[in-house]
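One chain of protein is taken out of this complex; the other chains stay put.
== chain A ==
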Amino acid sequence: MEFKTRWPKFFLFLIIAVLVLAGCQNYNEETEGEGAASPEGTPAESNENFDAEVFNFATNQDIPGLDPHGSAANTTFRVIYMTYDRLVTYDGTSTEPQPQLAESWEVSDDGKEYTFKLVENAKFHDGSPVTAEAVQYSFTRAINVGKSAAGIFSKVIDENSFEVIDDYTIKITLKEPFAPFVSTLGTAFGNIINPALEENHGDDLGESFLSEEVMGSGPYMLDSWDRGETLVLKANPDYWGEAPTMETVNIRFITEASTARLMLEKGEIDMIDNTVISPEVLGQMEGTEGVEILEADGYQIDYMPMNTEKGALADVRVRQAIAHSINYDALLESVYLGKAERIVGAVPKGMFGFNSDAKLYDYDLDKAKELLKEAGHESGLELEIAISEDNEVRSNTALLLQSDLEKVGVTLNIKTYAWPTFLDLVTTGKHDFGLVSWTPDYPDPDYNLWYFAHSSSKGPGFNLAFYENSEIDALLEEGRTSTDEALRENNYMEIQNLMAEEVPYIFVAQPKLQAPLRSWVKGYELNPMNSWYVPFHKITKEE
């Protein structure tokens, strides 16, 4: 009885005692303090969380699985770029494919035969050499798995495209010439997998096995993976290339952006995934002690497809009127806080084939009204814009468009959908407008333009404007199969001019890439095309 009457007090006391005890020292002070002394014996750092050997990366997107041929998730790419190697790679800020497993390659005159000479010292994590046979195995599997990677490769190669000349030489014969072929090999879909996977094929070509395991030759090995919490990479001690700088990489899932920000400010996180934090919050973070916002040019484009097969937007004059009624400067300034540029067309500035002379529509309300009047919409027009939730940039853009269009008598209703619903809506053509971001996987205008403008890509192929122009189709087909660079460039320029005239899309902005990181992170370069390629093996930490 005695105890019974006292237990509430007892527990309250216990809780207070625990809190007080905890308060006597900073959480983790002693353990982290020991870890902070670097091997060179420099004095303990001012931030107790500093550890030169360990890199803590935060992202808010979970990793679905690790199969290079089965995943379409950027968070997966980040891991497999580090755990596998490719024939070619994109290094630093360059978008030119550089040799990786292939030390050199030759292309036949007709653009169909590619002969790759492999480096001879590359080894998979289990010690077996990376051979021509492994290359053949990987691409064949990519096609047979039939998922994301097959989408890129099955157009141009099949099981019979490979000829192993010797252990370290392989010839790949394309079904038809495909100019950007070498570029595609540097994407996350071109990773070379250890053929020993065959032992674990099961009934799904090893998909379920490989979604949890790594069978690559990259600078990092998978150490552990606590789903939804942390994925730990450890440096590969026998890496055939340059030794990786970071000993341990923790990829941590911090769902809530504000929590990630707090952890960065505290030094518990070294870098946050560049897509997590909105431009507005990044602006607030600038000037925080110990934190930097790394800025770089990117190939991402934010654009607005206009459904050319539906209602009023089928009329080119209405689309032109919309293009004239957007206050682009205000949009770039207030939504992107000036960290973006306006672009002309589907080819981002900086990439081969970019047309700087294509027609830009200026902000001209009178012109817009006139065009709408011509199209018979003098009395006003009601349209809908579909956006996906959880993206501040898109919702702010939509709000701004709404107030802009109001001025020319167009009522814009904003409809926000969950991502799956949004995707379904825009690929089946039930939308008027949409707002989408897009980053090409390889640096060739064929990539964006084929998706956006070829008639075969309508809807599910991501031609979300349902745009069709036979002249553009012909130019695209010629450009894809030609090896004549000048002709290709000319074709792509021409396509951008045609699209500027018919405005199936409005390309709202090409934003800068911005990665929030601790200022002690050195040697990180953001690749314009591939912001989820984080070269942990080249980054160092110095305080």
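Here is the rule we go by: a residue touches a chain if its C-beta (ideal position, glycine included) is under 8 Å from a C-beta of that chain, and two chains touch if they have at least 3 such contacts; residues count from 1.
What we mean here is this: contacts and distances are computed from a predicted model.
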{"item": "From \"NADH-quinone oxidoreductase subunit K\", \"4Fe-4S ferredoxin-type domain-containing protein\", \"Peptide/nickel transport system permease protein\" or \"ABC transporter domain-containing protein\", the hidden chain's UniProt protein name", "value": "\"Peptide/nickel transport system permease protein\""}
{"item": "Omitted-chain contact residue, chosen from A:Leu233, A:Ile254, A:Leu313 or A:Ala368", "value": "A:Ile254"}
{"item": "Residue of A:Thr89, A:Thr245, A:Thr397 or A:Thr427 touching the missing chain in the full complex", "value": "A:Thr427"}
{"item": "Those residues of chain A which, in the complete complex, touch the missing chain", "value": "1, 4-6, 8-9, 11-12, 15, 18-19, 22-23, 26-28, 31, 54, 56, 62, 64-65, 67, 70, 72-73, 146-148, 150-152, 154-155, 207-208, 211-212, 224, 226-230, 232, 248, 250, 252-256, 258-259, 262-263, 265-266, 268, 418-421, 423-425, 427, 441, 451, 460-462"}
